[in-house]
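Encoded as structure tokens, the structure appears first; notes follow it.
Here the complex is missing a single protein chain, while all its other protein chains stay put.
Let's look at chain A:
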Amino acid sequence: MASAYYEFYRGSSIGMALTDSLDELITSGAITPQLAMKVLQQFDKSLADTMVKQVKAKTTLKGHLKTYRLCDDVWTFIVQQASFKMEQNEVILTPRIKIIACKNGDAIEAGKK
């Protein structure tokens, strides 16, 4: 069911750190691109599972919606003057943030089980 996991988390900080590391190992000839792909697929799965199991934080986001877009079940929002209100009243402000949201569908949920 590895294909049931989203790949777009690879663009996150930890995902980019992994792809950079894999690139280095491919360049030095230590691993093949095929093995690197397997690692990335494992990352998709491990990240999604770990997030579901271990991340409990809830937050609210307010801001001015500058741009919205729905394409192939992927929402993209660009929010200006965004404020994330975390737990314990921690507030994070940013003048501009892009949100990429894939569908949280039953197929994905089934794949996580």
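Please note the rule applied: contacts are C-beta pairs under 8 Å (C-beta built on N, C-alpha and C of every residue); 3 or more make two chains touch, one makes a residue touch a chain; residues count from 1.
Simple rule for what comes next: contacts and distances are computed from a predicted model.
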- Of the options "Transcription factor IIA alpha/beta subunit", "Bardet-Biedl syndrome 1 protein", "Rab GDP dissociation inhibitor" or "RuvB-like helicase", which is the UniProt protein name for the chain that has been left out of view? "Transcription factor IIA alpha/beta subunit"
- So that we can see where the missing chain sits, which residues of chain A does it touch? 6, 8-9, 11-14, 16-25, 27, 30-32, 34-35, 38-39, 42-43, 45-52, 54-65, 68, 70, 75, 77-79, 84, 86-88, 90, 92, 94, 96-104, 108
